[in-house]
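Complex shown without one protein chain; remaining protein chains in place.
What follows is chain A.
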Amino acid sequence: MRCVFSLLSAEQSQPVCQNASFIMKIIVKRRRGHLAALSIAAVVIMVGVPLWWRTTETYRAWLPVSQIQELSKLQLQLSADVEVVFSRGTVTPEQQKKLPLTQTQDEEHRVDEDTALSYRYETRYRTATVMEEDALNQPTAAEADLSLHTLSESPCGSLVVYVIPESSTLLPQDVDVYIGRRRTAFLRIGAKMRVGRTLEQLLAHMEPRVKQVLQVMSFSHTDITAALSDRVRLSPGNKESIADSMRAFKSSPGYEITFSLLNPDPKSHRLHWDIEGAAQTYIQPLLTKLAPVANFSMDSQTLYYAVLGVSPRFDSSRSTYTLNADSLAHVINPVEARLGSNAASSNPVLNFLLYVPDAHHSPLYIHDRKKQEVPSNAFHSPRWGGIMVYNVNDFYGPEAVFPVDINIDMAKVMGVFLAQLRLLLGVQSSSAPPGFLVAPCGTAGLADWELDRLMWSRSVENVATATTTITSLAQLLDQIGNIVINDNIAEQVSSAVTSLQLAVAELESGNLGFALQYSKEAILASERAFFDPSLLHLLYFPDDQKFAIYIPLFLPMCVPILLSLLKIISDARQKRRDKQAKKD
């Protein structure tokens, strides 16, 4: 029984049956030692390494990456509803029987490999009702427009085109199309469409002309691609649209409008301007109408002893002071520092300055490149605001007692500022094609169809910007593996993705109002996610620093474990070798 132990104690070649308990103890101790080393190694590897790995990895919340990938391929479909109403004298009774009729047209455009646009026009052809015929019998187009508006109101994003006979006196002789203030247009049927053609030929004739009206009143390809300029690098094709897109402010949830009166010479002029009343009367209607697009806040200030940075030249032929177009660019920077426009809010600011020249440099006129006076005496800078020069030397004679009290004519001033405001907000479209007459925009300063155009381009711009932001955020977080992604960022990203999907769906079904709203939410959420202050933690450690930190901690611990494991292995190998030797 004691000689059994000789198998275990391989290095003791002679049987040690006498000191069996001693050998037992050694063997038990060695086994205990082996067990201890093995169990420590097991704990280190099973428990320690995963624990260290989990506690030192950066926390990255889950992002809906697959949905973001889908969104990066932007497929936008815009649809518009058009109603074409034939009035008496444009269709024959046989043709009338086939109406009402609905047609759908689709147009596909591929902007670049990631962006595709498709336009869908649903055209409904019908004849005019009796009440509409009565309305169309008004003497002028403007009155007809007004009475038609009282009959029915078209929803946002849709259009109604009334086709009137060629002999109608509603429009002047050389005008074929009249575009009203709301969402209606009058189209004069062509001369060759005499009665006797079939309905298909009539519709085929109408189609390009209705399309032309649509290009002006609803979205056009150039506008939409200009709105996508953030996402897509456009070739310098259409300078007009590029200029338009660069002039207008980028889409933002709110804007701040500041009116400033610059009085460099308070000793001579004591200026009074009823800015509150003027802003309420003239500007506020426009801002109220633009409420679905953005929030606006207005404020005003007066600056004394504020001079323009450029000294005007005296033009002796006209005995006036002039500012020529080239020197205008240097006017803004010196004056901007005084305006204090940055302090109030974090929205983009539109500055409108009214400059009254001092008595020694009056009157002051702005000349264009051809040395002609600019009738409005104003200029504007894209994405900044506008400046108007208001001359007051006519208000008093040479023998007046200084300082002179002057009341500024706010209607004239606000007319200019309103026009500049429209340009800066991106409302103004390119000029209408020949043969078109566009109604003046009225007290609100904005026609309904202009608002629709703005809403289309804003929605598209918001959707494009939000998708770009989200995809670039996902790409960035993927690329820089060290950034910590918190839960609130993941939440913002998910809500942005949801809003984007909803916005695209609403655009497809033609609900312009909802589409704009969802696109605004999407852009807010995506910007908030991208610019979250917590995304800064770039936990980058160069490799040599990582070694320097971990080696003093782990090496002293690992070396004994490794050595004991090696010893176990060599012992086992030795035993096996002995067993082999014993067998032989």
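Keep in mind that, in the parts below, a residue touches a chain if its C-beta (ideal position, glycine included) is under 8 Å from a C-beta of that chain, and two chains touch if they have at least 3 such contacts; residues count from 1.
One rule holds in what follows: contacts and distances are computed from a predicted model.
*Asks:* Among "GPI-anchor transamidase", "ATP synthase subunit delta', mitochondrial", "2Fe-2S ferredoxin-type domain-containing protein" or "Glycerol-3-phosphate acyltransferase 3", go ahead and choose the protein name stored in UniProt for the chain not displayed.
*Replies:* "GPI-anchor transamidase"
*Asks:* In the full complex, which of A:Pro155, A:Pro172 or A:Gly277 touches the chain missing from this view?
*Replies:* Final answer for the missing-chain contact: A:Gly277.
*Asks:* In the full complex, which of A:Leu476, A:Ala548 or A:Leu566 touches the chain missing from this view?
*Replies:* A:Leu476
*Asks:* Who touches the missing chain here, A:Lys25, A:His330 or A:Lys546?
*Replies:* Selected residue, touching the omitted chain: A:His330.
*Asks:* Just one of A:Gln67, A:Gln212, A:Ser229 or A:Ser495 touches the chain that is missing; which is it?
*Replies:* That would be A:Ser229, which touches the missing chain.
*Asks:* Pick out the residues on chain A that sit against the missing chain.
*Replies:* For chain A, the residues touching the absent chain are 229-230, 233, 235-236, 239-240, 242-243, 245-247, 250, 252-254, 274, 276-278, 280-282, 325-326, 328-333, 336-337, 342-343, 346-348, 366, 368, 374-376, 378-384, 386, 388, 410-412, 414-416, 418-420, 422-423, 440-441, 443, 445, 468-469, 472-473, 475-476, 479-480, 523-524, 527-528, 530-536, 538, 540, 542.
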